[in-house]
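One structure follows; several queries about it will come next.
Only one protein chain is missing from this complex, and each of the others stays in its spot.
Lettered A, B, C, D and E in written order, each chain numbered from 1.
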């Protein structure tokens, strides 16, 4: 994978997430390089979709699939990109209609913990 | 299910989709009543999330789960709600990184057919 | 696979489904033999659960997973085992709360076709 | 959501589960309200399917989808509704044939813990 | 996406599949470019795993997920890479133990059609 693409991916990853998340991904060897270079250097680097919209869609997809390990990271990225707590609550509720209540219940508990950590709970 | 909620759901359903889609849902008996009354009368009736954002999120969730029967309906609703063809292409590509390329390939073919029908293909 | 188990499986399969379905499964080679011998000769042969309850549970699991190719076979087996049309409608509606509305909508359309074929639609 | 529906849902929820489970669901905001009002106030309130049959079907659907966070709650509700330990073991085994052995193994371990807690293990 | 990577991906894609499959993928716009450039130009270009082993693993993953649209393409690629018909039958049967019989039944029917087309059925 060429260096320019990787550097573009690293820069984009840090805009969306943070240093700690990057270190975790870079600890995954070739898979980590594929995530940085392809997901952030190719896909997220395209400005056809705003970061806010990407994160809204990412949360919906992750909740639908019940991918509990990656949901916290993208809930945090959503808040950083300007999705409001109410919008996150609503996208989780709506995803319950598409994927069932069980994965939405888990995601809502995770969201509540993150909002509480960030002093954003009402 | 009370009448007021059902009427609110019908009106909201028609804003998002169209008469033909409503007839199909209403042909499903109690399940159809639950979709109109709960999904559209309760969930979609909440203005905490714009219809555009709801449809963007719905497409991401449906593509992630590979729900091919419902994808066309929500791609059409996305276009009606102001999501652009480029944004739809990009949300499908991004969902490939979360759910794999196979369901994204199917969704992209479906999108291309719908854009072609509507004279929106480039 | 020993003959006695296979014969027990065949007999049990025919109680639950019919000759046509058996021919389709037996056309699948070793996989078909595993289905007859293990699923019907071992699992379904155990009387810890009634055939009616097995079919109710099978429909719920198949709808939840969106396994559209196998749903018609088990809807027919459910009716044969004494599950009523209203119970089938209700188990599909309930499964929508666990797995989302999209797979339930597909299953409900399939059920309506089967009930219509059998003159059981209201 | 109207009060009458919500109260019907709360009463039905308490018949199926218990106070502790209700408190957890009510802690989920709008999502919790949708679960109580729609799942229990609309769906479970319909007597077209017995609570015992609902729980048998719910366990099958949850095991098939591998929804480990919600399985304990519905195994307990099944026992409360009169599903026997042998029937639960058998529905989990049968679901292995539909969804594979891995989610069934996890569910069986969970069932064994619950039966042991309740002094129902053999 | 740089040209060198894309050309490497195209060459690798044609080794694994064929011209007709490439045309279908290249008809998918940016998604098609990502498949050729990333999946074949980056991932499949790495010789840490033989093409035969990649296809065996791809079939198992696709069958497990029930991705019926992509299964025929990878069954053909498996045969081209030297996986035998008996090995394919067996990997589908084994995947039934991990993901359930329903997706394995569909995949086995598809395999039988492909073997018949190629004169490889016994």
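One rule holds in what follows: a residue touches a chain if its C-beta (ideal position, glycine included) is under 8 Å from a C-beta of that chain, and two chains touch if they have at least 3 such contacts.
Quantities reported herein were computed from a predicted structural model and do not represent experimental measurements.
Screening A:16, A:34 or A:77 against the full complex identifies A:34 as the residue touching the chain left out. Among the residues E:60, E:79 or E:114, only E:60 touches the chain that is left out of the figure.
Counting the whole complex, the residues of chain D in touch with the unshown chain are 66, 89-90, 92-93, 96, 100-106, 108-109, 112.
The chain not shown here touches chain E at positions 38-39, 43-44, 46, 48-49, 53-54, 56-65, 67, 86-87, 89-91, 93-95, 97-99. By the touch definition given at the top, chain A reaches the unshown chain through residues 25, 27-31, 34-35, 39, 62, 65-67, 69-70.
Everything that follows uses one rule, which is that only the chains that are shown with their structure count from here on.
Among the remaining chains, those touching chain C and also chain D are A, B, E.
Placing every chain at the mean of its C-alpha atoms, the farthest one from chain C is found to be A. Remark: rotation between chain B and chain D after Cα superposition is 180° (nearest 5).
Sharing over half of its contact pairs with C-D by residue number, the repeated interface among B-C, A-B or B-D is A-B. Note on interfaces A-E and B-E: more C-beta pairs are in contact across B-E. Centres computed as Cα averages put chain A at a distance of 30 Å from chain D. With touch defined as above, residues shared between interfaces to two or more other chains in chain E number as follows: 30, 34, 66, 96, 100-102.
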